[in-house]
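The structure follows.
Every protein chain but one is kept in place in this view of the complex.
And now, chain A:
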Amino acid sequence: MIGRTALAVCAMTLLCTGPARAHHSFAAFFDPDRLIRIKGTVTDFHFTNPHGTIGLDVRGSDGKVQKWRAETNAPVVLMRRGWTRTSVKPGDVITIEGWSSRDGKPYLRLKQAFDASGKAIGAQFGQTDS
């Protein structure tokens, strides 16, 4: 299902602007200094406000599948950045870069997503407001 393309999670710190926010506080919920990158297979994509979400099966370094979820900005914002409800589909292999949640869950705020060929999906988050 996932194949060998799935990667382990890597964390990196960078200086960047925060993402456009929505209903719950980004700064309180996510760590702006912990940007992570995951690659896996999409299990579901919810294109609804206040936040879209992408479920992702990611193979860990131990070979086991980890269930991750990436929260996006509100679809009303996504639509102005080139996203549609079919931008991501179950079965797609994608890479997601985003800010890790503070509560230790495999849950993050999406900054940017790339399809299997490495092409960016929509526009990058955090650089403009909408």
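Methods note: contacts are C-beta pairs under 8 Å (C-beta built on N, C-alpha and C of every residue); 3 or more make two chains touch, one makes a residue touch a chain; residues count from 1.
Methods note: contacts and distances are computed from a predicted model.
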{"item": "From \"ABC transporter permease\", \"TonB-dependent Receptor Plug Domain\", \"Lipoprotein\" or \"Heme exporter protein C\", the hidden chain's UniProt protein name", "value": "\"Lipoprotein\""}
{"item": "Residues of chain A in contact with the chain not shown", "value": "17-29, 46, 48-51, 53, 55, 60, 66-69, 71, 74, 76-77, 79, 102-107, 126-130"}
